[in-house]
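The structure appears right after this line, and notes come after that.
Apart from one protein chain that is not included, each protein chain of the complex appears where it belongs.
Let's look at subunit A:
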């Protein structure tokens, strides 16, 4: 059925092919967001742009950090820093499943030999006040992507609904390249003058961050940072809509949302340090969610959020 392509030879080739494929489908290829986030969903290109009526279509790779998943570079599958490939199209097109399936042969999966399945998996992000229905996509029993129709984000019903696709790049690439340990995966072309493996690029940083995340990060300072980010987010949103200097209506949804992302990541770090009890955990998640909701409320009052003066 779908056109067959040659097998990719490196991690970066898979990433580049995804970029090319989704660019070919008309997505705006964006760059990673320049802040620490736990998943590609946190990029404002997804969280904020899925709100309101304005059509949107974007694809990007997003470095993601999950401090608790650090394994000092030793676990074959787990990393505290990894990449997600994210696609968000609003409104979700009727052929989104086919578009997604088209990306698999593009990265070298022979659709005639593999067993691709859509298995129920509803998505919920308590920190973003968001949920959606969809599937995890299985290739031969392995989860290769997450496929979600957003129903609510930041406490707002999504009208129209965005379709979101998330590929866990390392896992997918390891499968396509036939590699058992992530650190052994070719990062660039193995025939390049200076061939680099994933481990050559990231083993050392995995060690460094694992140590810092688990044992060194200054928790008192982090608690302070959390409070500061929360306060700044609130302060930004409390500013009057009309800028006294320019006299223009400028709702600062994005700067406020940056602070929300910051608070969320600091919470993840504190969690990895083991200083947040089970009860407190819920309370912190609730505080981040409150920020996300406030930012969503602000975004729908901006032009990109569909605000008409």
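Simple rule for what comes next: contacts are C-beta pairs under 8 Å (C-beta built on N, C-alpha and C of every residue); 3 or more make two chains touch, one makes a residue touch a chain; residues count from 1.
FYI, contacts and distances are computed from a predicted model.
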Identity of the absent chain, which is to be given by its UniProt protein name, from "Fe-S cluster assembly protein SufB", "Glycine--tRNA ligase beta subunit", "Cytochrome P450" or "Putrescine transport system permease protein PotH": "Glycine--tRNA ligase beta subunit"
Touch criterion as defined above, residue of A:61, A:79, A:139 or A:169 at the omitted chain: A:139
Candidate in contact with the missing chain, chosen from A:16, A:35 or A:111: A:111
Touch criterion as defined above, residue of A:93, A:199 or A:306 at the omitted chain: A:93
Footprint left on subunit A by the chain that the document does not show: 1, 76-77, 91-94, 97, 110-120, 122, 132-135, 139-142, 149, 151, 158-161, 163, 175, 180, 277-279
